[in-house]
Structure formats: C-alpha cells, structure tokens
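What you see is the complex with one protein chain gone and the rest in place.
First chain written, first letter: the chains are A, B and C, and each begins at residue 1.
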Amino acid sequence: MSVGLITSVVFIGGGVLWILVQSVKGRDVDRRWIFLFIGSTVALALLFHIRFGEKATPIVKAAFNQIENLPEGASVLIAFDYDPAMEPEVGPMADCFIRHTLARKHKLFLMTLWATGQALMTNTVEDVLKPEFPEAEYGTDYVNLGYKVGGFGVINVVLSDFRAMYPTDAHGTLLDSLPMFNKVRSLRDIDLIISIGGGTPGVKEWVLFAGNRGNIPIVGGTAAVVAPLLYPYYPRQLVGLLGGTKGAAEYESELTGNYDRFKDMDTPALRMMGPQTMAHVVVMAFIIIGNIAYFRSRKREGK
Amino acid sequence: MATGNGNRKSPSNAVKIILVIVAVVFLISWISKATTGMADSTWLNIRDGFLITFAAFLTLSIFSFLYNDNPFYKFAEHLYVGVSAAYWMCLGFWSIIVGNFVPHASKTLSTFFKVPFQEYSWFYYVAFAFGVILLMRLLPKAGWIARWPLAVIIGTTAGFNLSRYLHSDFMSQVGNTFQPLFVDWQGAGHFFSNLSLAADGQLVMSAGNWIVVVGVLCGLVYFFFSKEHKGMFGAASRLGIWILMITFGASFGYTVMGRISLLVGRITFLFDDWLSIL
Amino acid sequence: MRKLALICVVMVLAFLPPPLLGEVDSALLQDSVTVDLPEPPAPPGNVTATDNPNDNGRAIRVTWELSADDTTGMKNVIGYRINRAEARDAADSLWTEASDILPSGTTEFIHSGDGEEDGPDYFAKNYDFYYRVHALTADTFSVSAVVGPVQAKDNWYNTGVTFVLLFVALFIILTVTFVRIARKGKELYIRPLAGIEAVDEAIGRATEMGKPTLYILGLGSAADIATIASFAILSRVAKKVAEYQTPLLVPCYEPFVMTVAQDTVRAAYMDAGRPDDYDEDSVYFVTSSQFAYVAGVMGTMIREKPATNFYLGMFHAESLLLAETGAMIGSIQIAGTDQIAQLPFFVVACDYTLIGEELYAASVYLSREPVLLGTIKAQDWAKAVVVGTILAGLLARLLVDLDFIKTVFEVSV
Partner (left out) sequence: MKRQLPLMLVFLLGAFMIIQYFVPAQASLDAYEFILDWMIIIGIFAMALGIWSLMRVSWHKIKRRSHDWQYAALTLAGLFIMVLFGFEPIGGGLKSYLWLQFYEFVMVPVLATIFSLLAFFMASAAYRAFRARSLLAAVLLGSAMVLMFRVLPLGPLSDPINELAGWILVVPNLAAKRAILIGVGLGMVATSLKVILGIERSYLGRD
C-alpha cells in the first residue's frame, strides 16, 4: 500500500461519503463539487501512478494459457493488422505477446496485412524485441515477413504456402535460407496465430480464413469497439480474446505476476486503467447516490 | 449555477489581484521552462517555453469554465473563435479556390499560386458566378437573388440523398434483418440434445436473432405517427421504446471510457509536458 | 458497397508492381527446358470474358472453371492470375498481368481501371482485348485457352438497383396519393409528440422570465435533411417568439445555414406582423470549427442565461457539452437529432428529445398543414410495407427456405 493509494482512497471515500450525506439530507450538491471530484480523481490516479491488479478474466486468461502451454519451440505467428490510431489500445498487447512468446522460447513469425502496420511492427521489434531479448537470433528465433498487398487473400495463399506469397522476408532474405522455415511450409505448420487488429482485414478474417479452414488456434487482440462483435467466436473459433485497453491491462498484469523478468516492465495499459477504474467507480457512485437522494425525497414528499 | 454572475461592473480589486497572481505564476513558469529547455539556442528555449506555457494557460482557462464564467474563459473562448474562423477560411481558400477552381480557370493565377494548370472549363466559371451571386445577399435590394445558389445546393443534395439513403440506410438495413431465426437448424432432436447457454450455442444465437427481428419491428412501430398507440400496437410501441432505452443507456456507459481517456490526455499534458512532474 | 470495396482493392492490387512469383515466372520462361521441372497443374477451363455490367465502361469480367488440380487432383494450385493482350496470338512478352495472385478457389475476376489516359490504371473503352488465365502452383503454372475479343462498354442503366427504383416509384406514388387525399380535406390523425407539445409552453416560460430563447441548428450543412427539418421548426418557433416578443438567439456553425436561418427568421417575424422587431444580429455566425463553436455557444449560454434551448439538427460530440451547460443554467431543453450516437446524451440531459424520424416529422406537427400531414401518412405506409416485407421474408425463409426477398434488398452499388 503506497501513500498515493491511501491518499486517493481516503479522498474518494471521503468525497463520496460527503456527497452522499449532502444528498440524503436533501441538499442539492453543487455540480462544481462533482466536477472537482471527478477531475481530482483522475489527476490523483495519474499523479500517484495508481494501478489495480487487473485479474485476468477467463477469456484473457485463456489467451495467456494458450501461449503458456505450448511446448517450447512452438511456432507462433503474430499479425500486426492495425494503424497508428489504434496503436494506444492494441500496441501494449503486441508488446506483451512478443515478450511472452519469446520468454517461452517459441519461434516467432511476424507479419501484417496492413500497409500502416509495417512501421509499427518494425518499431516494436526495435523497441521491445531487440533490447529485451538480445539472445533471440533473427532467422532462428524470429522472422519479420513484412507487409504484402492482398488483404485476406494473403491469408488464403499462406494457408497453402508461405513461399508463394513471401519469396523473401521483409529484409529481402530468401525464406529457404532461414532456419525457421525448415519445418514450416504453410500456415498449417503454425501452432498458434495471434491476430492483433481492429479493422478489416483483422481478427475476424483470420478466424474465417485461417482458423476455420486450417484448424489453427487463434488468439485475438482488438480495439474495445470491435470486441463485442468477436465475443461470439469465443471459445470455439477464438481460443482467447483481449478487448481494448482493459484486456491489454489484464494481460500485462498476468505477465508481471507470473514472470520475474517482467516485474518491472513498462505497463502502459495498466497505467491507463488506473484512472479509468477510479473514474468509473466515481461515476457509478454518483449514479447510485443520485438515486438514493431521489428515493429519499420521494418518500419525504409521500409523507 | 448557484452563485450569481450578475455584477456587470468593471473588474473589482479582487479580480485584479487574481489577474496579477495568474500573470506572475505563468511568467515564472515561462522563465523556468525557458531556463531548463533542451533546445540548441537560448532564443529557441525562450520561444518553446512560452508556447508550452501559453498552451497550459489556455488549457486551464477552459477548465475554469467548470467553476463559472470568468475573464480567463472569455479570453480563451474569444481568441479561439476568431482564430478558428480564420483557420477554416484560409483552409477553404487554399484547398478549394486554389485547389479546385484556379487550375480550371486561369493559367496566370495557376502560376501565381504555384498549382499545376489543368484545363479551362466553363463549368467552373458558372460555379464561380453562383458564388458571386450568393454574395449579393449583402445588398439589401438584390438579396433574393442569393437564393439561386442555395437552390442549387439544396436541390442537388436532396436528389443525392434520396436514392442513396434509400439504398444504404433503408434497403440494406431491411435486408440485413433477414437473419435465420433458427441458426444452423438440423431438426428439433439435434436442437434439444445440444441445448446450452454458451454464447455461440444454437439457443443463444437463435434467441439473439429473434430479439433483433422483434426489436426492429417494435422499434418501427414506435415510429408510426398516424396511428394511435393503443392495444397490441401500443404494446409493440412500448417494447420498441424499451429497446431504444437499453441501447441509449449502453451507449452512454460505453462512452464513459473514451471521455475519461480525453481527460487523462489533458491532465497528462499539464503534469508531464508543462509541469514535468510525472 | 461491397462491390465498390472490391473494385478499390482490385485497383490497389493492379496499381502495385507484382513482385510475387515474378521471379519464378521469368525464370521458367528463360530456361525453357530444365530437367527437373515439376509437372504443371491442369489449366483452368471454360474461360469467359464479358463487359462488366452496370459500370462506366472501364471493366471486364473474367470467369473460369477451377483447374482440375485445385480442390481435386494434385491439390497443389495456390492461386490464379489473369493476363491480358491486345491480340489473340500476341507474343508472351506482350501479355500483361491484369491481376495479382487470386487465392485458390477463385473463379471470377473483374479487371478494371479508369479513364485517365496517362495514368497507370488506364482502361480503354470500346477496344478489343484478349484474356487468358494462369493456374499457379508453388513452382510452376499452366495457361488456359485465350478468349476474346471483348470490349468494355458504357452502360446506361444500372440493373443492380432496379429495386431501389421500384421503391422510389412506390414512395412517390404513396406521397402523391396521400397529399391528394389530405388536400380534399380528409382529417388525418397524428399521435401526440411530447417534445412538440412542450414548445409553446417553453417559449411562454421564456417570456414570463423575460429571458431569451436559444435555437441551435447543429453542425449540419444547409442541405442536410436534419437541418432542413430544423429550419421548418425554427420558422414556427421564431413566429411564436415574435408574437411573445422575447429575444431569440441563433448562433450558427455553417455560413450557409446562417443565411437560410436569417431568411427564415425574418420571414417568421413578418408573418407574426412584427417585421421591425427582427434584429439582424440575432442570427449570427460563430465559427466553422466544432469545438470553437461549442465554446462560443457555452459562453453565450452562461452569459445570456436563455430560459429555453432548442437543439435540433445534426449533432456530434458537442451534444452533451451543450445540454449539460443548459441544465447548469436551468433552461428548459428540447433536443432532436438523427445522429444515433448522440441520442443517448440528449435523452439523458434534456427535458424532451425527438428521436431520429420524429425530428423530421416535427415540422408537420407544428404546422398541421394537410399537405404535410399527407406525407407523414405516406411515410407510415412505407413503414407498414417494410414491416410486412420483413414478416413475409422471414416466414418464407422458415417455410420454404426462400431467400428471394433477402436478395431483393441486397442491391449492388
């Protein structure tokens, strides 16, 4: 328990209590108190870096376990199908997946169906993969296939053969010269596909064209707006799903909790969730207090 | 707001003191920003310090509206209104007059504005003429003639909307409603032997489709204007408004997160970019 | 829409240089005889090339039957590629790639371009072309027979949208019929709308308090239907305001909307018999920047403290900013918009909200002109047709698994 957390809890608890007492007494709480209160809640949460141990919901836990339980050296493909606008939401997921798979010593195949995903993918490799896993060797432990035009058509082609779509990787190296491709010919040789994205083509296309046809397990990571549309695919067609900042935060918390080496890693999603959670609690408290006050006043009028 | 704002007199001494304090605070902020700046030259540091401080000042001025109307808010508001009006006007001039009209109207002007000349087209002169006619509004006697360009725009858009909305908002929405009411139907035996509450189970999926269809129909009934909402019809209409309310509540609850993110963004700006305390 | 997206994708595909398999192709062409050349797949059969219907004469539709080795046989076909030439017996070097690799299982491709003669996507109209289809495996390919000549032609009627046309016709007939009936003097019932019934009372309150009425037309352009509906309501509101002699404030976001609003309000004052009370500065332009406009209106609200606020038209994120500021100063608020995303905020924060279509109908309620009442009746009948169609369609699907009605509504672009 940090000083910050105690301060914030005392502040929020006290504030809610005060507004509750005022409301129950039938006094109108000036909305400026409400404004001050919600503003300082967010400010305090940011100032004291408040985070909550986001306990993974089963749907996120399932995604985590899927990677956790693959045998060492399994082949995992991560598709970066998003653009900078979605990056704040799904970028943290990509970081987590890369950390987790490499820590489990899986072989990592990176690709994107979005032209805008290329740069984001390269950034992630440079900022997370290389500095944190200097032991990972290109071509043996991970490969960057880059971007290819063709949308979900690309999925169709790589389902039967990687080399047909990617004669070379993103750096122009022939696939045949990369040790990783000795055993892997097509998508069917991949043990798990992780699709990160929020548009089309995205998680849905991977499910329809790779998961269903090739019978390959798929984990999805997606923007909050799209997540509800994907719930129906869980658990049969999607083995796990991360929805928005919340899903990313849960995964981060799972990762920091289970791996010592990730204890101090950067957790942007968890950081974002602190203010979010506190603000939501406060807004919900307002709704409840408003209703208590309303029913009290109706009772009084009834008398 | 509880406290009155009725005193429309010249600023009192208290206000003057506040103004001075605020000015001093932001001056200190500017100086400290300028002295701790990372840029190459002193002049750049002074400039960047000013810009960040000014942006922070405007941010706080807007937030001060939450307390009440005040000179700071008025300052930010009026400045922003003037600047933004000019912004859109200039943007419009460069992108439309220079971008669309000039390349079709005049070689000389194209060279002047450094845009590639395309080809002459009398069509564009007509558009220009309509635009000039619009300005006739400013003449008291000829104001009525300004309705012609208005008629052009309204007529065109009305025709444009008619068929396109009929297609996209209307026909395709109706078409999408034809979902199978019994998803993946393989006979009653199969249905009952596989009964489950799973989200992708036959029961839940089918029930979902039923609710969508009933919801759409009842929603439509709610929008009937020329029939009294009584009896069965009234019941359907009430169910329709229920479903609308569930949706409105959900949208509200769903949006809270996005709005809090915006606030987080602003407070991060104040704490991090301006005060550097995060 | 889907077709449009497809065309876009195809155009993007056509635009990019085709690096895939390019090496394999040329390698095969050069070393024409190598010993361990893998066996080519069976070629695609029955190729056809026809003018793509319902377009501007810049596309040709190619179809074929799957290679015998695609889903059957050796099952090694990974995709198809379309080639085009200007002569049937053109040399291999004169055949150009019309498509990228199309995934296995594809049997149709629409080769399209545009009319820009110097552009990379130029597609000649009324010009003879020949087509052939390659079946590709990972390391070799086979070629179909050549088809052609075929020409891309302008089409003058889009057969894909016939049902839209029929519905437009139906709707015009309904409208004209009911307008006639209404003109003959038949009483037409309309159900009460709370928001509309409150208009008089709200303006009356402003009069009692001696405070102005604020009318916001939203962020739409003068041609948006929501704004047009709002003009009609503004005209009624302005007339009442003129009769009661309370001030009216109409800050505008769009200059065109401002000019129309000025005319509307001036005319309403004339109708009320008080042309001299009209203040030119009461309908004014603020700025065309969303949040600057909101800042301005919020400032106006808190300074002028209007007793009644109308928010009718097209609104975006500013809906809640306006409505909460209005609530803060204790105004009566009547809102209405066709923007689904903003309705929740108006519903929560305003006293009355006109939902979607209710906004369009509101002007009819205020005027009670028989002709307009007739159009409302026509609209309701069209709705009844929709309800009937949905029911019939579902029933047909249940009973005989008929998908006909569904396809009617799935018109192409």
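Rule of thumb we're sticking to: contacts are C-beta pairs under 8 Å (C-beta built on N, C-alpha and C of every residue); 3 or more make two chains touch, one makes a residue touch a chain.
All values derive from a computational prediction rather than experimental measurement.
In the full complex, the chain left out of view touches A, B, C.
The residue from C:Glu65, C:Asp139 or C:Glu324 that touches the chain not shown here is C:Glu324. Only one of the listed residues, C:Val133, C:Ile196, C:Ala242 or C:Val286, touches the absent chain: C:Val286.
When the full complex is taken into account, the listed residue touching the unshown chain is B:Leu162, out of B:Val22, B:Ile46 or B:Leu162.
Of the candidate positions C:Ile101, C:Ile355 or C:Leu394, contact with the unshown chain belongs to C:Ile355.
Mapped onto subunit B, contacts with the missing chain fall at residues 8, 51-52, 54-56, 58-59, 62-63, 65-66, 74-94, 96-98, 100-101, 112-114, 123-124, 126-128, 130-132, 134-135, 137-138, 144, 147-166, 168-170, 173-174, 176-177, 199, 208, 211-220, 222-223, 240-257, 259-260, 262-263, 265-266, 269. As for the chain not pictured, it touches subunit C at residues 54-58, 115, 125, 154-158, 161, 164-165, 168, 171-172, 175, 179, 221-223, 225, 228-229, 231-232, 235, 252, 254-256, 258-260, 263-264, 266-267, 270-271, 281, 284-292, 294-295, 303, 317, 320-321, 323-325, 327-328, 338, 340, 343, 345, 347-349, 355-357, 359-361, 363, 371-372, 375-376, 378-379, 382-383, 386.
Although one chain is not shown, part of subunit A still touches it, namely residues 19, 29, 31, 34-35, 37-39, 42, 52-55, 57-59, 227-229, 231-232, 243, 246, 250, 273, 276-277, 279-284, 286-287, 289-291, 294-295.
Criterion: only the chains that are shown with their structure count from here on.
A count of C-beta contacts for the chain pairs B-C and A-C puts B-C on top.
Centroids of subunit B and subunit C (each the mean of its C-alpha atoms) stand 18 Å apart. Residues of subunit B found to touch two or more other chains are 1, 68. Under the contact definition stated at the top, the residues of subunit C that touch 2 or more other chains are 328. Every residue of subunit A that touches subunit C in the complex is listed here, in rising order: 31, 148-151, 153, 156-157, 160-161, 163-165, 167.
Every residue of subunit C that touches subunit B in the complex is listed here, in rising order: 1, 161, 163-164, 167-168, 171, 188-191, 221-225, 228, 256, 259-260, 263, 285-289, 291-293, 295-296, 298-299, 302-303, 328-329, 341, 343-345, 347-348, 355-358, 361, 373, 376-377, 379-380, 383, 386-387, 389-391, 393-394, 397-398, 403, 405-406, 408-411, 413. Against subunit B, the residues of subunit A that register as touching in their complex are 30, 32, 35-36, 39, 42-43, 46-47, 224, 231-234, 236-237, 244-245, 272, 275-276, 279-280, 283.
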